[in-house]
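What follows is an incomplete set of chains from the complex, kept in their original frame.
By letter and in written order, the chains are A, B and C; residue numbering begins at 1 in each of them.
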Amino acid sequence: MNAKQIIEKYGTLLAGVAVFIFLAIFANNFASGANLLNVLKQVSFLSILAMGFTFALITSELDLSFANVCSLCAVIIGFLIMSDVHWALASVVGLIAGVLAGMINGFLITVLKVPSLIATLGTSAMANGFAFMITGGVAFVGRWDPNFLFLARGKIGPIPVLVLVMLVALIVAVVLSTQTKTGIQLQATGENEEAARRAGINTRRRKVLGLTISGLSAGVTAILLTANLSSAAPQMGGDYMLLAIAAALLGMTMFTPAKPNILGSFVGSLIIVMLSNGLVLLGAQYYIQDIVLGIIIIASVAISATVLKQAAFSL
Amino acid sequence: FELGVVAFQMSSETHARCANAVEARATELGWEAQILNSNGALQTHAEQLDNLIQKGVDGLVVCMSKPVEADGQFEAAKAAGIPVISVMSGSSPHTLFDIQVNEYGVGADAALYLLGMINFRGNLLVQRFEANAGTRIRGKILDSVLSENTAVQIVGEHSMARTQSWREDVRNGMQALILQQTGNFDGVWASFDGQAFVIDDLLLAAGMSKGDVPLISIDGGEEAFRRIKDENSMMTATVSIPFEEMGTAAVDAMQAIAVEGVEKETLVPGPYMFMNAVLVDASNVDEFLSE
Amino acid sequence: MTTKVEVRGIYKNYGAVEALRGVDVTIREGEIHAICGDNGAGKSTLIKILSGVEIPDQGEFKIDNLPRRFETPTEALTSGLATIHQDLAVASRMAIYQNIFMGAELTRSVMGLRLLDKKRMREASLRYMGQLNKSITDMNTKVEALSGGQRQAVAICRALRWNAQIVILDEPTAALGVRETEQVLELIRSLKAAGKTVILISHSMKDVVATADRVTILRQGKTQLSMETDGLNADRLAHYILSGETVSSH
């Protein structure tokens, strides 16, 4: 592989490493074990959402609903647990809610043929409405079963459960998307739906699957967020929407350039979280964070594009 | 002294006023103050606290924080020996204390004042905001005051459905209600002053002038006082919550406890440092206007 | 010879356009059957209906004397009918081998999991491509980097991979050079030799007379005529298309 190809495939990763080194030198405490573990824990929420979003993106569908679906799932879980339903059952219901939301998106997109951008915009608004309807805006707080809280706050040996969950999700997602028949068919569906259909792939089912995985990951994140914050509130996932999209798009400049890919989304999430952690440690004011985040995202994609001599990806 | 400041939502003016006052006072003391904005997101809030703890700040002031959700973070701060003072957040076993005005009392003051203005009889327009704890409490207090005073009815109410473009949301919703209820309302209640400013402009545009219907809200601040004083404004009264003073007090307390070594108990015996919220109307507005 | 495919009275409109207005074709088992006609005559539309890409408005077709109605391409493929469409429908950003095995990927078992067997797919792809175009050896190459003719070869290989009883080729040589055309025609003959039924759409009269056993001419969405190619030459066939003459056989 020549230098150009290395930059093409790993440019953004190298940019991330450069940021890491920069922060390790200049940001007090950044490279301490405790802080790095802290970063890893923080990245779990974002990366799971970003990986789910990536599955939808692989089939060429944009899922703009996952963040609000995540909030809705959290609120449902909170409501059930506060109504004395066992936490495990409540969590399963939360997952099912996420899966259902994904399937509804899939139905709207493949059967009713509503373009994903608008279908998920619509379900997103609806999920938000329902979350407020269930809560009246008031967060569910109170006593939570310690076993439930363990899901996000516990450790197994030295490793936080959050980090374990994230790693499992990462491995499953990578294998599923790159090493299985289903994964390559998701990709074929996204690359050229008509070609995939003519080659005998049930493209509808693949699209529904992609969106369902996105919904599922919203459900998983809802459980983790609720357990981590011991609270369930509407809009608690809202902030992640743009961040997860940014992570996935950043990821499209890595590994398999111009294509959505799980590993890229993961590294993208890592870069974003690392940056916001590092900026805090550097003492940057809050508004500087947004500005720097914007610059870094644009710059790393621009570098990839310059090397590719074409847009880093198209959507 | 390195002071970490986390505001839950800087786009909410009260959060910003509090955080900016903290920064200003800290700068006066020659401290380094770093403000973070959680954008209204609980997890972001928790993460920012974590990050500041990792940074090893010398003290933390949190504005409109969520002690239940950030419980773990406050505990970690305590374990790391970082003193935390919260403003308008609620108490936590892991923070020094919370600087508070009593939201319930504030809501009751405003509701009672409004009812007094219309002699406990008549129709109200109500502008709510349900996604925020403080404003929601004020609305609930209004409701319970009204439940005792059945001669006063809400004939139109609007609840903000948008949190960023909320000014347009209030304007649009209230405009529709004002048109619908023209001549049929005797008072207007808004859950915070920002809403009241928008409604004030609408009432003026509808051809009303000061005193036609009372417009009551809560929060206070320069603009609110100016409008109460201004003959060309409908704004009648507000309950002034001293956000700046609370911010300043937080820094001063931090200075006393963390720098000068004063015992927390001698400064604030219980979980709260209560501050007074004063009802401001034409009678006392001059005391509050800075010019 | 038994009848393999029998098309009767097919109609198909696209909005206001009447693409097919009652097409009849009989294709015998094991023959190479060419379909010719002007641009817009409805050849591709007919093929799309046979292959489940489009659904006819009216009419029916039988395969092996059984009435069939394909709602999706999958149904056609699993019924033993593989098609290379005129608009190639390849995923240009995917590798050659991924395109060839699209929809029928090979897997192997790793610790109980069925994972993709990329190595075997690449090797098999190389064999398929070798029949048509020896110049391409790296099956990881993305299709977007191939020339028009090379892409055509990929599409043909994908159809071959199905090992179907009926192979339909919609203008497979249109983009091909002299050498590559000869290879494809050779391949078509070898399909016939292996007992397959081939439907070939082509604008090249020369190729048609050189390979096909029988030819059907479509004209403005209808069957103009069907005949044997024995003793037919390219100019004569062109004459039928240009003139619109309807002789049932000669």
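Here is the rule we use: contacts are C-beta pairs under 8 Å (C-beta built on N, C-alpha and C of every residue); 3 or more make two chains touch, one makes a residue touch a chain.
Keep in mind that this is a model prediction, so the values were computed, not measured.
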Formula for the whole complex: give the number of copies of each chain kind, using the labels shown. A x2, B x1, C x2
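In this section, only the chains that are shown with their structure count from here on.
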What's the contact topology between the chains, one of line, ring, star, complete, other? line
Between A-C and A-B, the pair with more C-beta contacts: A-B
Chain-centre distance (mean CA atoms) for subunit B and subunit C, in whole Å, is 73
Can you check how far apart subunit A and subunit B are, centre to centre, with Cα atoms defining each centre and the answer in Å? 34
Distance between chain centroids, defined by C-alpha means - subunit A, subunit C (Å): 43
Please name which positions on subunit B make contact with subunit A in the complex. 2, 7, 10, 32, 34-37, 39-44, 46-48, 50-52, 54-56, 66, 68-72, 130-133, 136
Listed in rising order, the residues of subunit C that touch subunit A in the complex are 51, 53, 72-74, 77-78, 83, 85, 88-94, 98-99, 102-105, 107, 113-116, 158
Residues of subunit A defined as touching subunit C within the complex: 175, 179-181, 183-185, 187-188, 191-192, 194-202, 258-259
